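One structure below.
For subunit A:
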Amino acid sequence: MARVRLEKVWKRYGSVEAVKDLSLECQDREFLCLLGPSGCGKSSTLRMIAGLEFISEGSIYIDDKVVNNVDPYKRDIAMVFESYALYPHKKVFENMAYPLRVQKLPEADIQKRVRRAAEILDIAGLLERWPRQLSGGQKQRVAIGRAIVRDPKVFLLDEPISHLDAKLRTHMRGELKRLHRDLDATMIYVTHDQLEAMTMADRIVVLNLGVLQQVGTPDEVFNHPRNKFVAGFLGDPPMNFIPSQLQKKGKGYKVVHEQFTLELPDSISRKLIARQSSDSVEVELGLRPESFDLSSKQPDGCDMQGKIYVTEPLGEDVIIDITLGNEKIKAKTVIGQAWQIDEPIYMRVKHDRIHLFDKTTGESLLM
Partner candidate 1 sequence: MFRERMSRRNFLSTAGKAALSGGLLVAVGGIVSKPKVWAGGSNEATQAAKKAGGADLWRQYAGTKLIFMSENTPPSSAIKARAKEFFDLTGMEIDIRQDVLSTVQEKVGIDLKGGSDAYHLNYAQDKPMGTLFADYWADMSQFMNDPTLPQDPEGYDLDKWGYRWLDVCGKFYESSKIVALPYDNAVAVMFYRLDLFEKYTKEFEKQFGYPLVYTKDTTWKNMLDFMKFFNTGKYGVEYGYGFQGLEGWAGQLDFQRPLYAHGEWQEWDMPDQFLGTRNPGPSRWGDDQSVMTLGKMQQLYKLAHPESLSWDWSGVNNAFQTGKVAMCVNYGEFAASVEDPKQSVAAGGKVGYGMDPKGEPSWIINGKKAVNATNYGIGGIAINGNLSKDMQRAAWIFTVWATSKPLQMSVLKELGGTPTRMSVLTDPEVVKAMKRPTTMPNALTYPPILEAVKAPHVVPGPKIPKWNEYATIQCIEIGRCMQGRQGPEETAKILKKKLDTMHGV
Partner candidate 2 sequence: MAAKSRETKAPRKAAAGAQETIVHKRTPFMRILTVVLLAVWIVWTLAPLLITALSSFKTAREAFATPTYGDWKGVWNIFRFQPTLVNFRTLFLIEGFWPYIWHGFVASIGSALIAVVMGTLGAYGLSRGKFKREGDISFWIISTRMAPAVVVIVPLYYIFRRIGLLSTLPGLIVAYTTFNLSFSLWLIKGFFDDLPVEIEEAAFVDGDSHWAVFTKVAVPLAAPGIVAAFVLCVLMSWNDFLFAAVIGGHRAKTVPVGITELRTTVEVLWGPINSATIILIIPMIALGVLIRKYLIQGLTMGAVRE
């Protein structure tokens, strides 16, 4: 098992900069997720670690050894591809045995290791099939199988389950997490699906436009996003952003919008004071859909009032789209109450769940 370290890595394709000045470290036996929208540079980063792309600038270390100029097959890594990349002209067994054959292991050894991997992945019955005879999920397992027979230093997984259907994907998430535990391996996992990252990763690396946004545990990135991008990317439905004014009020602060005024709790005010914010600042108020208490009647201490635009029941929960002046926000609550379209709705904000971002830089004001 091994550590992977990137130091000020740049990747340029002609004039396009895919990865900018990226430094990060993946600990031994860690499950690290590279998360971001398409084109954010996460795949390029993974491929540079694999040795499939040149590194334009900076260095990559595996176990403190610079591998910039080391061919992929000498890095002792295994990679699982988005398209599975099975060899169509080889049967499943040979596909899985391939890395071992390259290493010229004895046949008995190969048999043993492939069978063991097949058992782990529950594909022992498929070994004599051709790749074209497999379903997507089976192919995916074979691809993983090919990676694990080698017992490599690092596993690199490039959106390995994004082509599976929703149900299978949920299932595989669990399987992969368990596999990580069983193998006790270092894994770097690229995905654009925040749910995968949240559920599986030890730490998440959020990338956007080739720039590192935030590194942290799922809890950190979800609950303490460093900027508006991270806040908006994680969570479903995404966080509501309401442009408003941050004003000083006595010792504390308040958020002022033409529809409402929200007094900030002391915990937040303290952070703002620490930042020495000026008296009146343009901010984006960030509120996750889960951070409201909703009521159809005006309760005490109501923070804001809107009108129901539409409701989206999700079985247990319901998402309610609310018009708030010119804004439209989404709120999530447990189903049970009959919500009528165009009826007024009253909201109380869970004050500890408030996020504030600088309007111009998008930086969180609470870090």
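Annotations
Assume a residue touches a chain if its C-beta (ideal position, glycine included) is under 8 Å from a C-beta of that chain, and two chains touch if they have at least 3 such contacts; residues count from 1.
Regarding candidate selection, all candidates are chains of the complex that A comes from, given by their letters.
Note that the structure is predicted; figures quoted are calculated from it, not measured.
Here subunit A touches, in this complex, candidate 2 (chosen among 1 or 2). In the complex of the two chains, the subunit A residues touching candidate 2 come out as 47, 50-52, 71-73, 77-79, 81-89, 98-99, 102-103, 131-132, 146, 150, 156.
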